[in-house]
Each structure stands twice: as structure tokens, then as C-alpha cells.
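Can you keep this structure in mind? I'll have questions shortly.
Rest of the complex left out; these chains stay put.
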């Protein structure tokens, strides 16, 4: 078994806000991330798949197809979008790095041809990232 | 003469829109950047100052003071902000990378203690950046 | 369960020397790292914590609090310090990348609010790093 990882990028806006809380509580917990005008990031996504190497191609997965899946399932939905306002899974879920990693996993699960989704890593900035391995 | 450069980062939202144009024309020219919900970036700012090395300190400029100036004049104004909606100089000026570089120059000019502002570079992403050297 | 990682940096001096050995043996084993005047590095620290996502915040851990813990427990103790001379755990332990990773783990264990310390990674340079996952 071998793991293959491909990166993709998207630029998006978001903010953190819990509707069940007061404005004051939101600002206390989320600080400047609570600004409802939104702020943004260049997100980097690393998707890792696991499988056997196909003897005929030398591939665990066809990188072109993997790129297309990332593009169609994630990048087209998130890139140049306001995550809270335009992406359905973040209407009622705060788009933290952790929740974005889980959401990307759910978008990709079962969509990678011939390999098993192993890990989704999302970098919000170069010094903050979340890893999700799916439910056990 | 020697040049000294310091980087700083800020995360912000923006969109591109010319009010004098039709919606259609905005979308034709600006593509997905015309989404008025905004999208965002991790901007990297490189500020270069020029001067003589002070024999007593070995500094062209005190890096701590330069950092404080960048923080007060730029980062506090731009970080975790929606540039179009919250930053005065972008109310009527489109916050492209070029215009951000010019705006940062204007915010910093005359504020760097003991050295001359030489260049402002702004990276919108790692593969796109603008350089501004001030008016001749 | 999800993993969240945050980076921090510190600049420090160190050297490698085993007091039980002759000078010659130290120089044979440690080469130019045996220079007792010390040399230094920009260390990059990656601290990974594991936990469940809190439904109210979308966080495994409050990044601001994690940053504060890294700052107080590690960066303040190591940054702009000579590790052998000024940091207690390296008085009798050689500050190799491996031992720094273990020492950072011990400084952080039990201090991360609401999440479990999962991994400490220390980069001495971009091409050398050590990972420690604690004692099993």
C-alpha cells in the first residue's frame, strides 16, 4: 500500500459567529474573526489517497482524475466564495479550519476512482492546519 | 546605502467591481472576482527601506520600530477586514494587488523613522505580486 | 476526532558536547557542532493536538489559547537563548533536534486546554526535523 497526496488551493472569505450567542459572547470567543463583513484566506488543501500501485500504470490513482475530482467537488464550490453565505454546509456550521477539513472529506468520500480517501489536510495559513481521517 | 526588508501578513476579503459599469461588464472583466459577497487572501507585505548603516547600532532602521509601524499603519487597518467595505481608501478604488501596494506606500510614507521608504511589495498569493516604488 | 496543528518559531544557539568524552572524541562524533562557542538556528515548531470538534465553536482547541501556551511554555524559554547554557533541561542533555522535540512535549503535556497533545515536530532547518508522539 502506498499513499499519494495532491495539493489544491482556493481563496475564500469567512467569519466565525454562533447565532445562539450574544454579540458580546461572539466577540469574546472569536475576536477579530467575528467581523461579519468577513475576511479571507488562501487555503491550501492536501488530499491523500491510499491504495495499491497498478502494475500497468505505476499509479495508485490517476493524478489527472484526482485533480478533476478536487476541482469539481471542492475548488469550484469554495474558490472565490464567501463560505458562510454561499456554501451550503456552512450555513449552520462555522467554517473553521477543522470544519472545512471535515466538509472536504464528505465532498470527496467515494468520489476518488480506484483508491481510498485517507486524509484531508487544510491549511488556513502556512502556520495553521487541520487533518481529518474520516470516522473510524 | 543598504536596503532592509521586513515582511508582514494580513488576511482580508475583497471583490472587484466598477460601479460605473453594468453587472454584465463587471462579470466579463473581473470574472469570479466580481462576486460581491467577497473572497479573501492571506496577503504578504514586504516593505523595503533604504539608508545608511548607523555605526552605533549596525541598523539602517530599528526592526522593532519598523515592525510597529507596519502593525499600526497597515496590519491593524487591513487584517481580518473586508477591504471594500471597511478600509477608507478602497471605498472608491478597487482593491487590486496594484492598488493595495500603492495604498500601503501612502500609509507608510514618512512614517519610517530614520530611513527612506524604497519599495512596497504585496503578494496576493505566492504566484502574484505587485511592486511600487512611489512617485518619481 | 480531528487533528489541529499550529506552528511557532524560535531562534536559539546550541552546541553538541558529551562531558564524559575527550575533546577529540567530541570532535570526531559531533564535527563542527562541537564548537563550544555555539552556533544557531531558526527552529520551527509544529504542535499537533487531537480532539473532537466543539459544536458551539467549531474548534478542537482555541487557537489563541494554543498560541499563548506555546508562547509561554516554549518560545519564552527558548527564543534568543543559548539552549545549553540557559535552558534547564539541556544542562545535562545534548540539545539535538530529537531531544528538543522531547523537551517541548514535556513542557506542553497537560497544558493544552481541552485537547490531547498528539505530536511535536521540531525543524532545525527545512531539511531536518524530528517527530515525537510521547511515551506509549
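Going by the order they are written in, the chains are A, B and C; count residues from 1 in each one.
Here is the rule we go by: a residue touches a chain if its C-beta (ideal position, glycine included) is under 8 Å from a C-beta of that chain, and two chains touch if they have at least 3 such contacts.
Values in this document were obtained by computation on a predicted structure and should not be read as measured data.
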Please state: how many copies of the shared sequence does the complete assembly contain, given 3 in place? 6
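Note that only the chains that are shown with their structure count from here on.
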Over the chains that touch one another, what is the least number of steps taking subunit B to subunit C? 2
Work out per-chain C-alpha centres and flag the one nearest the whole-protein C-alpha centre. A
Residue numbers at the subunit A-subunit C contact, same meaning over half shared and different meaning under half, come out as different
Chain centre separation (subunit B, subunit C; CA means) in Å: 34
When the C-alpha atoms of subunit A and subunit C are each averaged to a single point, how far apart are the two points in Å? 28
In subunit A, which residues are in touch with two or more of the other chains? none
Within their complex, subunit B touches subunit A through residues 9, 11-14, 32-33, 35, 37-42, 79-82, 85-86, 125
Counting only contacts in the complex, subunit C reaches subunit A at residues 1-8, 48, 53, 56-60, 62-64
How about subunit A: which of its residues touch subunit C in the complex? 16, 18, 20-21, 29-31, 93-99, 101-102, 126-133, 136
